[in-house]
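A single protein chain has been removed from this complex, and every other one stays in its place.
Right, chain A next:
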Amino acid sequence: MFHPRLAVSAFSASLLLAAAGLGATSSMASAQDVIRFGAPLPITGPLAPEAVKQQQGYDLWAEQANKAGGIDVGGKKYKVEIVYSDYQSNTPRSVQTTEQMITQDKVNFMFGPFGSGAAKAASTIAEKYKVPMLAATASSSQVYDQNYKYLFGTFTPNDTLTTPLTQLVKAKAADVKKVAILARNDLFPLAIAQEMEKSAKANGLEVVYFEKYAINTLDHSATLSQIKSLNPQWVFVTGYTNDLLLIRKQMVDQQMKANVVTMIAGPAYQEFIESAGQSAENISSASWWHPAEQYNGKDIFGTTANFVKLFKDKYKLEPDYAHASAAVCGALFQMAIEKAGSLDRDKVRDELAKMDVVTFWGPVKFGANGQINSLEPPVFQIQAGKPVVLFPDAIKQGDFKLGVN
């Protein structure tokens, strides 16, 4: 027996869901004294956890800016409004969403979508409409090699993470000769792994294993058995929290030991440290920012410590680099707009281009291609359940410890 009523109601329910999704993007503010920022995010789909982080960063900045009365544009205060839209972890849709935000939602300025791939795709639209776009989570240099005028990003290129790490290992662990590299077959994790391969070879290390694993791999036991049989002293793995938790657990299961185990990007996240427990000990990593940094910024958040405190008060969790980068993008827009004294997109763009300022995120200066070139990303290691900064020396908190069991 077929029940057409059920089918119809299921269909109309899905229509409703779709409408609700659209509704979120088109909540028009009628007030004049509002600056609208468009933020396309992968709110649903596999990248959803990343969207949450960026959203929390933007929201914290908007809340702080509005609490202080808003953004000062030539003596008049404007409230901040962030327009969110879900592109469902689907890169082509992030492009459509960006265009829709600029043409229909009439946003003044844009934040980039998550990651390098989507940011590169969406930046084309921002460039076409001459809307300044700040990308909070795009690191690959291929995003910026188009030499767009309106795109700026707060992540340094990937090799700025792997080079200091390799030099540190080289200096502290002379008997590390063989490296095994395992990478998630995905834009950012693979790019980092390729940079690692280059850094390792440049520093005279032998790369005994370099392989990619597929997204959604449920089991790594065969791969890890093979790596174990090659006896590397340094195991370098890239991926996201899920992959790295699983791989770390399976390394323990297989009784794999190495002098150095590096994982990017998991250990930068508190959830990795909590979920990995004892097995996170002595895992090293690198990221673009760390809550232990101590910058005295000129932005709305001021010091790094103040940003961390505000964030913890609001969300009851430790911020990581993704949260911080999103928040600093907001703060940078605010500084550029206040300096320009106008909402004119070209004037704000020019202010961003010549920006040279210290923020809670670190020193901010963009290169000619729009990518930040002033930042020195920290290398850190999990020691006694806490991340400890090892590099740069100015903010160093402890010494590199060898041996991961």
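One rule holds for everything that comes next: a residue touches a chain if its C-beta (ideal position, glycine included) is under 8 Å from a C-beta of that chain, and two chains touch if they have at least 3 such contacts; residues count from 1.
Keep this in mind: contacts and distances are computed from a predicted model.
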"Aspartyl/glutamyl-tRNA(Asn/Gln) amidotransferase subunit B", "Penicillin-binding protein 2", "ABC transporter permease" or "Thiosulfate reductase" - which is the UniProt name of the missing chain: "ABC transporter permease"
Hidden-chain contact residue, picked from the options A:147, A:221, A:296 or A:405: A:221
Listed residues A:275, A:303, A:342 or A:397, member touching the removed chain: A:275
Positions on chain A contacted by the hidden chain, ascending: 1-3, 6-7, 10, 13-14, 46, 48-49, 52, 182, 185, 211-214, 216-223, 225-226, 229, 241-242, 245-246, 249-250, 252-255, 271, 275-278
